[in-house]
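The complex appears here minus one protein chain, its other protein chains still in place.
Showing chain A:
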Amino acid sequence: MWGIIRQKVGTGGISAPSMQRIRPAVSAWRSYSSSGKEMTVRDALNSALDEEMSADPKVYVMGEEVGEYQGAYKITKGLLDKYGPERVVDTPITEAGFAGIGVGSAYYGLRPVIEFMTFNFSMQAIDHIINSAAKSNYMSAGQINVPIVFRGPNGAAAGVGAQHSQCYAAWYASCPGLKVLAPYSSEDARGLLKAAIRDPDPVVFLENELLYGESFPVSAEVLDSSFCLPIGKAKIERAGKDVTITAFSKMVGYALKVINLRSIRPLDRATINASVRKTNRLVTVEEGFAQHGVGAEICTSVIEDSFGYLDAPVERISGADVPTPYAANLERMAFPQVEDIVRAAQRACFRSVPMAAAA
């Protein structure tokens, strides 16, 4: 069935859903792992950076507090000791300046990984991301490519207020010349960051602060230093029969049967459309604002490519159309919760009575 409701469970299986007690249960994934290692997203990112810096001396990290402070969110912990201050560069609080320096060094052939403490601060550097990085290969007809990665936490955290909570996926993903990735699990984090660093084009890598501490199972393949995920391929976390739900980053943890986009640009339209052609219904989920958002793009793409297959209107679940409030109750209302996704899925299935979930 369409058991998209999840509860924090210690063992496998989904019991009958109880709407009132629904909470996002990211850690419920743990229950589905076979034996083996687990890794936090933080460690996944750290290890990916470490391995890529070890493999290629042109890779370096630059940003505020990445060195001596070990990283504002400890993502770059230990790298300064290992690689030294020439390759792990602490900057003043000057995003426009250091983003530009990063892009200039990429013009020359280095492979910078520029950290924004959050992507809210990337707006100060956005001219360099778009005009200096994204467009250069095109304007120079291939003479100047820019193998840079801009990474950092994106979207809401908890209680950090309006200026520190915006999701920039839609902004960056609208720009040709950029690649935009959004990992969810530790496997995503490792594989996509490695792919981003190895990629010859500028990549915006949108992490999530609240996921850094979450643990996910990782196979031996994921742990290998050569592990890499393809850019532009979504992952069907679990296939559903009744409705296609797309999500990225933290929102992936809010739905059980969901397409984890992984890549916002390029968007894996093929996977999304193939799924909708089977389920005939679509719900998109994102933290960001609805207008001109990622969901708007996916809905339109499905209408363009698979209109005849739709049995219900497409629907996007997104953040409330407000700057993020501070008060805890208001903040909770400002972002999609599991119950919002359930309601939307039900609407898509024209059912309003909860049905017993059967695997």
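Everything below uses one rule, namely that a residue touches a chain if its C-beta (ideal position, glycine included) is under 8 Å from a C-beta of that chain, and two chains touch if they have at least 3 such contacts; residues count from 1.
As a convention for this text, contacts and distances are computed from a predicted model.
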Among "Pyruvate dehydrogenase E1 component subunit alpha", "Regulator of G protein signaling 7b", "Ribosomal protein eL8/eL30/eS12/Gadd45 domain-containing protein" or "C2H2-type domain-containing protein", UniProt-listed name of the chain not shown: "Pyruvate dehydrogenase E1 component subunit alpha"
Contact with the hidden chain (one of A:47, A:91, A:185 or A:260): A:91
Given A:40, A:131 or A:225, the one touching the chain that is not displayed: A:131
Residue among A:45, A:117, A:193 or A:231 touching the omitted chain: A:231
Identified contact with the non-displayed chain, of A:151, A:179 or A:316: A:179
Touch list for chain A against the chain that is not drawn: 60, 86, 89, 91-92, 94, 96-110, 127-128, 131-132, 136-145, 176-177, 179, 199-201, 230-232, 265-267
